[in-house]
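Only a single protein chain was left out; the remaining protein chains are all shown in position.
As written, the chain order gives the labels A, B, C, D, E, F and G, with residue 1 at the start of each chain.
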Amino acid sequence: MSNDYQVIFSGEGGQGLVLAGTILAEAAAIFEGKYATQTVDYGIASRGGFAMSEVKISDEEIDCPELIEPDYIVALTEDAFNRFEKEAGKSVIIFDSDAFSPALEGDNIKGCPFTTTLRRLAEEYGNKARINVLAIGAVLGLKEIVSLQAMRKVFEKNFGAKNADINMKVLQAGIEMTRS
Amino acid sequence: MSNDYQVIFSGEGGQGLVLAGTILAEAAAIFEGKYATQTVDYGIASRGGFAMSEVKISDEEIDCPELIEPDYIVALTEDAFNRFEKEAGKSVIIFDSDAFSPALEGDNIKGCPFTTTLRRLAEEYGNKARINVLAIGAVLGLKEIVSLQAMRKVFEKNFGAKNADINMKVLQAGIEMTRS
Amino acid sequence: MSSELIKFGQGNEACAEGAFKAGARFYAGYPITPSSEIAEIASRRLPQLGGIYLQMEDELGSMAAIIGASASGVKSFTATSGPGFSLMQENLGVAIIGEVPCVVIDVQRSGPSTGLATKPAQADIMQARWGTHGDHAIVVLYPSTVQECFDLTVEAFNIAEMLRSPVILLTDEVVGHMREKFIIRDQVKVIDRKKPTGPVEKYLPYQPDEDGIPPMAAFGDKYRMRITSSTHGPDGFTNSNPVNARQMIERLYKKIMDRADEITYIKEYMVDDADILIVACGYTARVAKAAVKQLRNEGIKAGLFHPLTIWPFPEKQLKKAALDAEKILVPEMNLGQLVYEVERILKEKEVFGLHKSNGQPLFVREIVDKVKEVAK
Amino acid sequence: MSSELIKFGQGNEACAEGAFKAGARFYAGYPITPSSEIAEIASRRLPQLGGIYLQMEDELGSMAAIIGASASGVKSFTATSGPGFSLMQENLGVAIIGEVPCVVIDVQRSGPSTGLATKPAQADIMQARWGTHGDHAIVVLYPSTVQECFDLTVEAFNIAEMLRSPVILLTDEVVGHMREKFIIRDQVKVIDRKKPTGPVEKYLPYQPDEDGIPPMAAFGDKYRMRITSSTHGPDGFTNSNPVNARQMIERLYKKIMDRADEITYIKEYMVDDADILIVACGYTARVAKAAVKQLRNEGIKAGLFHPLTIWPFPEKQLKKAALDAEKILVPEMNLGQLVYEVERILKEKEVFGLHKSNGQPLFVREIVDKVKEVAK
Amino acid sequence: MIHLKKNRCKSCGICIEFCPKNVFDAAVDGTPIVAREEDCSYCRLCEKRCPDFVIKVEGEK
Amino acid sequence: MIHLKKNRCKSCGICIEFCPKNVFDAAVDGTPIVAREEDCSYCRLCEKRCPDFVIKVEGEK
Amino acid sequence: MAFQVEDYLREDKLPHIWCAGCGHGITVRALVEALAGLQIDPTSVVVTTGIGCFGKADDYLNTHCFHGTHGRALAFATGIKVVKPELTVFALMGDGDSVTIGGNHLIHAARRNVDITAIVANNQNYGMTGGQLSATTPEGSRTTTSVYGTAEPEMDLCSLVAAAGASFVARGTVYHVTQLQKIIQDAIQHKGFSFVEVVTMCPTYFGRYNWNQTLIERMNWLKENAVSKARYDKLPPEKKESAFMIGKLVEKDTEDFNTKYQRILQKAQNQG
Partner (left out) sequence: MAFQVEDYLREDKLPHIWCAGCGHGITVRALVEALAGLQIDPTSVVVTTGIGCFGKADDYLNTHCFHGTHGRALAFATGIKVVKPELTVFALMGDGDSVTIGGNHLIHAARRNVDITAIVANNQNYGMTGGQLSATTPEGSRTTTSVYGTAEPEMDLCSLVAAAGASFVARGTVYHVTQLQKIIQDAIQHKGFSFVEVVTMCPTYFGRYNWNQTLIERMNWLKENAVSKARYDKLPPEKKESAFMIGKLVEKDTEDFNTKYQRILQKAQNQG
């Protein structure tokens, strides 16, 4: 199974994690002709609490959407981080270093200033700057598992041409967080 | 299985056939210490249509209430008669000769003037004279499968001492219909 | 002085009397043929006993009301038939997960849907086991005589109280409406639910004792009681932790399945040397017994295994009874329900079904003939 | 020009699109997690297609409304989850005995009762078969991918129309909410119910043709249409004659059971030389497939039998697939349901269950481990 | 003309009692007898009040 | 005394807006700051209108 | 071609199963008279029924029929009418059917204003199952499940349905047959949900336990106690106890569901 990618977006209800997973998977599935699955685990919808979204991207048909060894895990809350910290090593964990500072650290645990970056972007683009797009960017910054052209197309399809620009900028900001 | 009796009361909803069966079976079970079962088959209750009540009386515990070869079948309507006429021979069929005249006749098919007898009794006792008690009497007239003492007791229990007298009279009229 | 009472009455009446004797003091229901006599008797007798009869607006509400009353400490029951039983399925689940003892009587009639309201069937056997959504186990008792209606209703309450679980008493139109002599026994064993005893602050409504059953406070007790239909922790608050969920769901299942033997009632007739074993319940068991007698008279070694507890199905007991039989016949007033379970359990045997679904009970002759056919 | 559409979306969305493609133009339902997306899509898309979305006051009414609409000639469906599915059981019986085609989607969640509304389970498998009272047979399809959600929903309507019968499409929270690429196929085979053709006065709504299926007029046609929930004769009037009742009840049963092969869909993966055969459906079948791959990599000869039609259970097909396997494993997101059926069918095999009921799906590792344990 | 499909009649007595023109008499079995048809006003009330679809009144005054 | 269990506050702003005595200011995160407690009339409306059980007002005027 | 009363009846199914003096036959008569009065083609009529004695009405009607489950007639009817607005759709229900078990469908059908004509034969108890208590059994009455007299007040069907939003509400009796036919005609012609309560008689059960009068006396009782709104308002309080209003109680001109839904269809298709 060459070119397989497995990504988790985790945090709490309301952060748009489902959308992050959907967008990323759709970009791969529809605009790059790959196979992709996206699944969710959530509690009482949209009322806080742990939530996550899992994405699997592959060149081949996907037997099972279950992630066996996720490549990247984005953890936007401390709770989410704690659930996944034991995966570090097998997976790269990206967390919001503005929101909490984990005991554990290391090569595979990457803190990124999600909150402050978002605040900065929000000043420029208002509430159209979303943390979930930033999170996708953070993953793409480590590895371009989906092309930027595909991302633009998926933004255009889902948010319209006008908003695609903004989203690409937010995405870019995310990419920069992890590339740097 | 010595001393087993099987009786069917059949006719239409509203004639009190269930009560006939119940009374007879209860007399045997409670006031003669025998075993007895009573079952029913009916359509939409109390709105006409074929109805019947089956009684089994035995000295021994009864495995199954199903009647295999009924000894006596009372048929108060033509419909009921037609359903059972093929049993004649194995069973004795008692029918209301005021209501219809069957094609078949013979030793085991006994016509009794239920309707006229009832009318006569009604003149004396009003609507307390019931066709179902008459029907029990008709059976007892052929064979005293339950003693008259037991019948009196069951009447007393179910209709009170006062009405027991009347019912015994109606019963007697029934007995006379078949004895004669 | 014994105040035992000998009565001549219907299966439905005996069920009602059994309930009263077991201590039931609340009935909520919605009339339906062929169960309505139970409601009618309850409406007359309960007030005499200081209890309450409530006719609810529908079966959904009836099931809910008996759960509410039982959670308040009063033994409660309802009675219905197929269509109403279907409507009770959702709230039956509340009694299961909420662990609220209660007894539901289903007097089976001929379906599907409205079908033939006054005609018998045994076609809710699988529904009784599987009718409500989600994972669960359930106890289902099925009497075949009027006396058993009385005895098993008492037992149904006892099991319900012992296990903190709803119990279904399944009967059928024939059993419900047939009349026989029965004894309103005086000296019946009556089990009451376990009450909490520890300090009030420490009480957790779903914290089981070693036996897997949590003591049950009633509304109004000094112990704060919580009943919930959600997957919950010992405190009765929603809890979606998978470890907790597994524990809860499995405990509910095991408290019943692990006690299967304790709550299993069976009757056997001439099974020891039977070549062909008939497995039948309810009214059909009585027809089968008569058939066995007749077959024996004719020299055919038939026997009868008659479960009174049909769920959990008495697997072990059946295996034992069937040990030496070559063939098995399962007559039912349906198109095949119990037969599947028997087939599953008696893998090595040849299992035959005799299915009748036309509004009539099975007849002795039909079973006799089928046994002869199968015996060949 | 093909107007096929490639979409990336949820199982629930694919179900809805499949329904529209099959010709469904009426949806009545009551929202419930995890099925609500189907209602939401129907409420948006049906009016675009000239169809009607109705949100009913409850699930009892929803089931009734789709039956009424279908009897009026408009293909209809609803979607729900466990609690609502329980509430639909009574009226499901009307569709069965009244022979009104319609499709009921049950997206299974973790129970019993309210349970965990957002978590998956496969614990309504037996309820789907036995949930409504009285004798009946039913067709239940169960997709495992988003594409199958589309395809099997189309198929569900086709079977419903072909058999004049309700069809249940069972899915689970994982399948319903997962997103994958799927094709809204353009060239799907769409079957429509048989219409009467003879003289108006002669039409009998329940007089079957040779195939056991009566042609179906719609309300408003010149043929007078009667739908009834009672046991009836060919004319649609209540009929309690035992011969008629048997014919009616058995025909309803046989029209489905005799066509089991025609409506059976299965998938097999590496069964030919499998020593251990896994039987799994829905999302679990996908986990099992991944497990088979991994086991094969490790040199263990596992195979997968994956029924898409789960009722009538593909008995013959399973027997064939299991011919050479020594052991059978049935993993399920429940405490054991399908495993009973498999045990019953594969009498000579050693059948093992792998049961998980905690709000989580089964994991690949769990199946792999269990196979290894069992294989020993 | 007042037609009676007597096989359907259940002898409830409504037609007899409530005919404004007292057209009917009661037979011994309680069924109606058209005794005074000439008095009939053709109001059809008997027809409409008969629970058993026994009566059909034809004609007008 | 006005006590705030701030960990419960969801920044809805109701207390700030509807205090008849304008006792609160809003912090940057939208939570209330008790700015002018001396103006408080102890009407407890803020307590009763807070959807999140954040506020407890003690005292009387 | 003019339709006769007989064209709406299945005369081959008569005599019907109802008891002597049961009011259900009178109500069915009024219905077919109304259909004939309006000359509605029987093949454009769908009658839905529930389960109960009155629920058997469809057996005697030569229209399209749907005999559903107890309490759900209106829900079936809703499915029918919304997809086939051109049909005349009825729901015939008993009191148990309509408001006891079926109350939820009743109030929401009234609110939703789907153009269905609901006719409830209120005989104050459950005839079919042997005379048990219903939600319309007058407080204190005796039934087979309330031998000590019921402790529950009865539901006023018309008030309930009006409060739920019904655009046409009327009450008639089986004594006042001419008015009843007229009411049903008006109900059919009213566009929107129409509700007709028919106060009727179950001599076999409710009568036996409660009337203390003969069937004929009961008819006279209906005659005397059923009064127009105008007369009712003028009655002295002591008379009001047993008296009740008949006639049209609500008649509002509000758009029915199907008409409104047309706009939704347009909106959706324009957007699409």
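Keep this in mind: a residue touches a chain if its C-beta (ideal position, glycine included) is under 8 Å from a C-beta of that chain, and two chains touch if they have at least 3 such contacts.
Keep in mind that what you see is a predicted model, and the values were worked out from it rather than measured.
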Contact partner of the left-out chain, one of G:14, G:38, G:163 or G:216: G:163
Absent-chain contact - pick from D:114, D:127, D:228 or D:337: D:114
Hidden-chain contact residue, picked from the options C:194, C:224, C:267 or C:347: C:224
Touch with the omitted chain, as defined above, among C:13, C:40 or C:58: C:58
Those residues of chain F which, in the complete complex, touch the missing chain: 5, 7-8, 10-14, 17-18, 45, 47-53
Where the missing chain touches chain G, by residue: 99-104, 107-108, 111-113, 135, 148-149, 151-156, 159-160, 162-165, 254, 257, 260-261, 263-264, 267-268, 271
For chain C, residues in touch with the removed chain: 25-26, 28, 44, 47-48, 50, 52, 54, 56-58, 60-62, 64-74, 76, 90-91, 93-94, 219-222, 224-230, 236-238
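Quick note on the criterion: only the chains that are shown with their structure count from here on.
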Number of steps on the shortest touching-chain route linking chain A and chain C: 2
Chain pair bearing the highest count of C-beta contacts: C-D
Chain whose Cα centroid lies at the greatest distance from that of chain F: B
Distance from the mean Cα position of chain E to that of chain C, given in whole angstrom: 55
Computed distance of Cα centres, chain F from chain A, in Å: 38
Multi-chain contact sites of chain B, meaning residues that touch two or more partners: 43-45
Where chain C touches two or more other chains, by residue: 33, 83, 113-114, 118, 240
